[in-house]
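And now, chain A:
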Amino acid sequence: MTSQSETDRPILSLQGIKKHFGGVKALDGVDLDLYPGEVVALIGENGAGKSTAVKIMTGIYRPDAGRIFVAGEEVEVHDTRDAWRHGITAVHQETVMFEDLSVAENIFMGHLERRAGGFLDWKGMRRRAAEILRELESDIDADAAMNTLSVAQKHMVEIARALSHDSRVMILDEPTAALSQAEIHELYGIIRRWQAQGKAILYISHKFDEIFAIADRWTCFRDGAWVGQGRIADVTEDDLVRLMVGRSVAQLFPKPEVTIGEAVLEISGLGNAREFDGISFTLHKGEVLGFYGLVGAGRTEVMEAIFGLKPIDRGEMRMNGKPMPHGSPREVIDQGIVYVPEDRQHAGVILPMSIRDNLTLPLTRALAKNGVFLNDRAEQAVGNRFRERLSIKCASLDQKVSELSGGNQQKVVIGKWLATHPGVIILDEPTKGIDVGSKSAVHAFIAELVRDGLSVIMVSSELPELMGMSDRIIVMHQGHTVRELARADFDAETIVAAATGLGRLQEKRHA
Partner candidate 1 sequence: MSVKLHFGKLAAATILAAASVLGASLAARADDVRIAMVVKNLGNGFFDAAHEGGEEAIKALPGAKLIYTGPTTPTAEGQIDIINSLIAQNVNAIVISANDPDALVPVAKKAMARGITVMSFDAGVAPAGRVFQLNPSKADLIGRKQIEMAAKTLGGKGEIAILSATAQATNQNIWIAEMKKVLAEPAYKDLKLVDVVYGDDQSDKSYREAIGLFRKHPDLKAIIAPTTVGITASAKAVTDQKLVGKVFVTGLGLPSEMAGHVHSGAVDTFAIWNPIDLGYTATYAAFQLATKKATGAPNSTIEVGRMKSIAIDASGEAAMSEPYVFDKTNVDKFAKIF
Partner candidate 2 sequence: MRKLLRAREAALALIIAGLVGLITLRAPVFLSMGSLDTIVTDGAILSMMALVQMLAILTRGIDLSVSANMALTGMVVALLSRAHPDMAVGLTMALALGLGLLLGAINGVLIAYVRIPPIVVTLGTMSVFRGLVFQVSGGAWVNAHEMGPGFIGFPTARLFGLTSIVWIAALVILIGWAFLAHVRKGRELYALGGNPVAARYVGIDDTHNLMLVYAIIGLVAGLCGYLWVARYAVAYTEIALGFELNTVAACVIGGVGMAGGRGSVLGCLLGALFLVIIFNALPIIDVSPFWQQAISGFVILAAVILNSRGDRPLGKLILRRTEAAPVAGAAS
């Protein structure tokens, strides 16, 4: 169908795109070319600027500089509808959904279809939605309300939404994070069909097996800058890793040799109504306990429940051998357990407040005169101590946290908790969305913590990081712990299989 000349010309091309937020540079002059019938893997670490690029292509952000070409013509993409008009559609990393509306409405929201008279064509949309879902081999009911779906199902709806557009360019930003193995294969099939139809596909993923399985070309970003591009056939996994991180992998995980001590936190049979059940594990002194699972497997929910943020219906928690009160975060903090949440911007830091105020937030009372009046000098001292200890890069402690980079924001969150001298620190995706430098600083810091006798629970979706840092790894799937491995038994394939439910299924079949 497509002539040679057309194939040679990219459908979508970014040239010299720049974007910064406040003082933080997210993109510093990146290029990207997408050709019809080709899958381009966009690779780069968290925080490399991949998602920012996606948002620029789909009109959610406006670039500060640079040019966008569609089929050779320069265009401006002001909003998502502009992007659609140019034939660009994306499945975003985070699910963006309307919980109160139906599946069909979620699929068509933003381009609801109309009948001749201008009124909405509900019947048609419902039928089309059901068709698309069938195409995805999904059993989701198009009339179901969004808030009755599981996380993985919501992801399928996201993909269905992309399918509802007749686009020339499909962007998939970590589409498989919440999907099972079978669903991933389903997705491959869809991508190949798109390829055959001459669409251009941008595929963003961390998982090398996926990239080598589906992509034709690669483009790499590092720290917001363009690093290079080429054909997948010409590179090895090691090449890509080098391109992404700019150094060799081994240095990244400074796992210290620490003697594991007595049990600190013992959890048994924890469960609640909707989110998780039968959660049991023991955390020892000086240990790094890793939690792995797909997005939506219930890891965060378990951690929030332990921290007193979610209801617990069943089970028992013991801290240092004694039953642990857990009605609210305050009580849990008083037990010496602290939690660095995944959603840093919403739950971790208070962006409009100063670095110092953030660092001393759980401590103000302890530092205050008579327990009431603010003690500026003591707070300043604590602020200075942790600014130094964590190498927080800032002009002054009075700077607002919103002006810091993601990595430095994360340091503030960790610093805030260390100042309370905890016994257990729970880190939920501690390196998500931060630059390489901060990332290794966080890793080094974890090592330092356990050397000092703290116990760490680390929830992460990045297997290398988890395998590099943990003493043990617990794998979760659909709200249950399905596998526990000691460091000696770590094996990426086993872990991923357990996380996608394969291990569990096999167990069931044997039973």
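The criterion applied here is as follows: contacts are C-beta pairs under 8 Å (C-beta built on N, C-alpha and C of every residue); 3 or more make two chains touch, one makes a residue touch a chain; residues count from 1.
Selection rule, in plain terms: all candidates are chains of the complex that A comes from, given by their letters.
Computed from a predicted model, the values in this text were never measured in an experiment.
Novice: Candidates 1 or 2: which touches chain A in this complex?
Specialist: It is candidate 2 that touches chain A.
Novice: Give the list of chain A residues in touch with candidate 2 in this complex.
Specialist: Within the complex, chain A touches candidate 2 at residues 58-60, 79-84, 92, 96-102, 105, 109-112, 114, 118-120, 122, 137-139, 145, 147-153, 156, 161, 180, 182-183, 185-186, 272-277, 296-298, 301, 310, 478-480, 501, 505, 508.
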